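Every protein chain except one is present and positioned as in the full complex.
As written, the chains take the letters A, B and C, and residue 1 is the first residue of each chain.
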């Protein structure tokens, strides 16, 4: 086998490894997160979905921005990678509006609402994604995209169960459904960019570290959503108390 | 005339006004800048072009980045504008390599060189473009694009003269020539984005202020290039002394 | 009671409230964190202390910087508050070297070592502290200082136990001991700055939110240190494997 093939095989192995690690973490999250247990058991209602969509809006609002930040702060990367960062950011821009749309399909037309400040778990995820975009190995943010753009295979069964429980149409799940098409394309692009840019073990390790950390923080994000939902159900003070007016 | 037409006419007038102001500034720069006088008189050589292309490389390296920064730091703008920022940045990425290519067509293949630190006038331009991208009215950076993307009508006669004097082929002027096609499209996009996003007098004034200031600083950039070229010709210490080896 | 007294009493109540909330969180961390259980039981050794000091070095390296960042990005705050930010930053600068010193007292003189990349839990804490310093309510970072500068009353018994178990002198605990004097002064300053700057409920809530979140993330930081120490003891791959050479 010649050098290019060896190199290419090595890269395929690294990507397969990332896939396995992500699958293991998803297993852990899917089997331990109270959110997914509740979805399986049908113990969620439209308030939960509303809360979940508004918190999803919050971090999604920042995703295009922290993606572009990688290109802004990186002077020495391959121009193709910088271009990918900006292109990918352009394609992610405004996706938060899908989450907002899905919330609004549950909310009476004309009824006012104000999006509250993100929950602290959501804010920690946002903070981390800016940090790893602004500092460290410029390739590492792909660790976030790697799992995020291919997460549908893991969460789709849960989303179907949720859709069924709450009697939601496809048009009320645009964030997840529209996203899944775009993300299939993005997942391919991420693999291509990883192959073309990761050269050293340090590169692959930085990508894996961001992948596992951002996925774990997303697990905590779900825990935060769940805890706030419980507060809401229990009548405890909550920034989401306004949901009780119409849901 | 209905409201939309009044509004649209007002916007066309604002754009026409920007055009007139830019034309006036170009007149001033074209008639007073020693660079253009020297080009007209044929008093420039390949060292000048080399120096000019390397300084052009310097600020162009940052253009995509400061363009994207506008989208990164702007949370409340229309998503379409944020998307334009990232899209435009993606399209500008790597254009510095055209300037570098044009330099290299003059440089013996294999001969080493090191791109020196930008001249201070170039650095002031770079600093200003990051500043107005990072702070102030998020629309204002379009004032830079507005004149930069339509500058060919002003500088083309000078470029032709330069090309003729130095005996350069079209393939040695990729930065200016390839750019002029892309920029025709970009100039249209900028007019569209200005129309769609500028709503208040403050918006138009911020755009005009950045347009005039960045154009004036580009005039100073040319003065800086000229002064360094004079130092080089006079045998004074210069970061560009290395050009003497092969040009 | 006149208005100023009412206002002052209200502020004292808010500070007392922050104190109670911090005390509650400390109770939780002290009673559930495996680190403190192990310290109580004497089940820690010098490797643990070394690892703990090096991770402490990591986040402490950033504390003066994120503190100063608050003043850098805040144009509209009272100048006294901005000055406090810079002054406080100046006083915190270099404190990471105390943690490094304490590590080095355990390490053979002349033996080489390389400080590894921070653990992910440490990095998440660092990321969060920059984020809340760079964005949101400019007063909120005081929520971090509020508990951090008065943490000695909570952790001192544990530190004494640790000191005893490992046979450490006072000169090997400069980070905690020297710090505790400086911090007594800082704790007073923070109370003064809170009183002088917090005017609205939103201000107090922002401070409390950062206080609780940064304290919880510090709990996770301890969990991260503990998990890595367990990996080290178990002979699993660890960035701290180098400690085995001399401890």
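By our rule, a contact is a pair of C-beta atoms (placed from the backbone, for glycine too) under 8 Å apart; a residue touches a chain by one contact, two chains touch by 3 or more.
As the structure is a computational prediction, the values presented were derived from the model and not from experiment.
The chain that is not displayed touches the following shown chains in the complete assembly: B, C.
Which of C:11, C:65 or C:231 touches the hidden chain is settled by the complete complex: it is C:65. For the chain left out of this panel, the touching residue among B:120, B:182 or B:245 is B:120. On the side of chain B, the interface with the absent chain consists of residues 120, 123-124, 126-128, 130-132, 209, 212-213, 217, using the contact rule stated above. Think of the hidden chain as still there; on chain C it touches residues 61, 64-66, 68-69, 71-73, 75, 79-80, 82-83, 86-87, 89-90, 93-94, 97.
Here, only the chains that are shown with their structure count from here on.
Where touching is counted per the definition, chain A and chain C have no chain in common.
Most remote from chain A, judged by the distance between CA-atom centroids, is B.
Mean C-alpha position of chain A lies 30 Å from that of chain C. With each centre defined as the average position of its C-alpha atoms, the distance from chain A to chain B rounds to 38 Å. The distance from the centre of chain B to the centre of chain C, each centre being the mean of the chain's C-alpha atoms, comes to 48 Å. Across the assembly, chain C contributes no residue in contact with two or more other chains.
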